[in-house]
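One protein chain is absent from this view; the other protein chains keep their places.
Chain IDs A, B and C follow the sequence of writing; residue 1 opens each chain.
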Amino acid sequence: MDGVHDLGGKQGFGAVGHGPQAKVFHSDWEKRINALYAIAVRQGIFNMDEYRHAIERMEPRHYMCASYYERTLTSLATLCVEKGVVTHAELETLAGGLFPLARALGTGRTNVPNRSSYNPGDWVRVRDLYVSGHVRLPSYIRGKVGRVIAVSPPYPFPDAQAHGVQAQDEPTYDVQFHSHELWSDAADDALVHVGVFESYLEPLT
Amino acid sequence: MDGVHDLGGKQGFGAVGHGPQAKVFHSDWEKRINALYAIAVRQGIFNMDEYRHAIERMEPRHYMCASYYERTLTSLATLCVEKGVVTHAELETLAGGLFPLARALGTGRTNVPNRSSYNPGDWVRVRDLYVSGHVRLPSYIRGKVGRVIAVSPPYPFPDAQAHGVQAQDEPTYDVQFHSHELWSDAADDALVHVGVFESYLEPLT
Amino acid sequence: MESNSDLKAVAAPVERAAAIEMALTSRGVATVEDLAERVHLADEVWLPERGARVVAKAWTDPVFRTRLLANGKSAVAELGIELPAHHRHLVVLENSHEVHNVICCTLCSCTALTVIGLPPDWYKDLEYRARVVRDSRTVLREMGLDLPAETQVRVWDTTADTRYMVLPLRPAGTDHWSESQLATLVTQDSMIGVARALEAK
Partner (left out) sequence: MESNSDLKAVAAPVERAAAIEMALTSRGVATVEDLAERVHLADEVWLPERGARVVAKAWTDPVFRTRLLANGKSAVAELGIELPAHHRHLVVLENSHEVHNVICCTLCSCTALTVIGLPPDWYKDLEYRARVVRDSRTVLREMGLDLPAETQVRVWDTTADTRYMVLPLRPAGTDHWSESQLATLVTQDSMIGVARALEAK
């Protein structure tokens, strides 16, 4: 999904709010929500891909302006409503006000059928891929060329997992890109490593 | 600038707020701000490219949540402060509160030196172009292939105009793209026409 | 850009608008007359009724229609409609049973406002700008325009200083209508391309 969550390389943002005031939590409810979503995952109410995708499905302005734990809270509530654990109306009654949830879930997809596997040292191209459902491809690597540095063991395929679609597990590749391949001369000189699922790659021909 | 203003093809947004309640203006100040920015342009305080870019330079959350005329207002005020017409402090005193302006202007650029010209019927590729200053290239056509349908007379080059950089005027090309070239199968079937400056294009080899 | 450090809350847009207006009028950058003139143009002149006259004339005068499609800017000037200097080009997009055109501006909200009228709120909203270019047929359907599968959709993104207007299909049953009668069927939505012209009643 080409959503506002896909922030890598986006410009116009100010300084990072780094400093002695940095904190993990700013209030007690943040700790409790962080605990609750993890409990819901452990109870099997939803998986981590569903959790991440429900955050991405938040109305874009809501996503942009919410704090991190408000995003957690919205994903947790959305999935609990979608899975039938609680109703939206009940949540609003309990909260004593409107309770904005994420927008509706679309369709997922399974693995790409004709995918190749790669070895460290292989040059690869990221597919020019557009997926309306969940996808863990940051748009800044779309269509770009990089080199495989390492291979991980197979993981569940997020494009399927977030939508309850059957799929095979896939290795992810540690792919190294040069920042100038990604953003021409409008970036600092660096190597950027991204964990890329096999279905997102094609051999460099 | 790869900013949040570059909305074409972004997903996650809801229904268009179309209907009998549609209006141009919602209050009197909107009309007056719309008049004032046009007067400032006519007075030569800034040009339209500076005006558009100052909107793009708004802090991303502010951009996303502001109404259209709040964006106009912020651009007008930012440019009047940057051009020395008024100080930020005076605006805040007059407003009786904080007056958020757009973020600082970066560097512009002039035309691409080795650009080609094109004729209707020519196939072209949009350069894989990353510009940190003002640019009128929507990111959804970056790197994509289309066909030139028509040619316009030369216009001032926005990447330069928004930054006070000297540049030659350039024709813009009406380039036709198939929606499936732009977004694979994750788009409705359509032809998309974009007005593309010469410096953004390269011949299809 | 020093800010007033003793202020705490962000002023409301209406207050900020008043502040910049006061700053510009007190310096003589804008006069009361300038402001009144521009507000008058927006309220009374740049209305969709102007574009409706253009469309109705194109429907009834084939020679004008040819001129309009060849050079929109000079053709609308015949009807006394001028474009701002930076609107360099007006391209008129003729709908047919085969092709339906729709206009947008994904990067900001450009339009041929002196011809088709200042754009309504939804045209400038993030939703329309993000979605119509990618999900054109779906968005048009949501907005009440269900196009036949065989009609091709063409979306025009106003990214340069060319401006667009749609020449909608002439409604059936209007063969003997006058130009001014026809103009009443031409809405701003139909010149943006999110609706057909009104049906003849």
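In the analysis below, a residue touches a chain if its C-beta (ideal position, glycine included) is under 8 Å from a C-beta of that chain, and two chains touch if they have at least 3 such contacts.
Treat the numbers as computed from the prediction; the structure is a model and nothing was measured.
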item: Touch with the omitted chain, as defined above, among A:Val112, A:Leu129 or A:Val194; value: A:Val194
item: Touch residues of subunit A, complete complex, unshown partner; value: 5-11, 13-18, 22-27, 29-36, 38-40, 43, 45, 48, 52, 55, 64, 66-70, 73, 76-77, 80-82, 85-101, 136-138, 140, 150, 152-153, 155, 172, 174, 179, 182-183, 186-197
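The rule is simple: only the chains that are shown with their structure count from here on.
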item: Chain pair whose interface holds the most contacting C-beta pairs; value: B-C
item: Centre-most chain, if every chain is reduced to its averaged C-alpha atoms; value: B
item: Averaged-CA centre spacing for the pair subunit B and subunit A, given as whole angstrom; value: 28
item: Distance from subunit C to subunit B - Cα centre to Cα centre, in angstrom; value: 17
item: Separation of mean Cα positions, subunit C and subunit A [Å, integer]; value: 38
item: Where subunit B touches two or more other chains at once, by residue number; value: 9-11, 13-14, 64, 183, 186-187
item: Residue numbers of subunit C (touch at least two other chains); value: 126
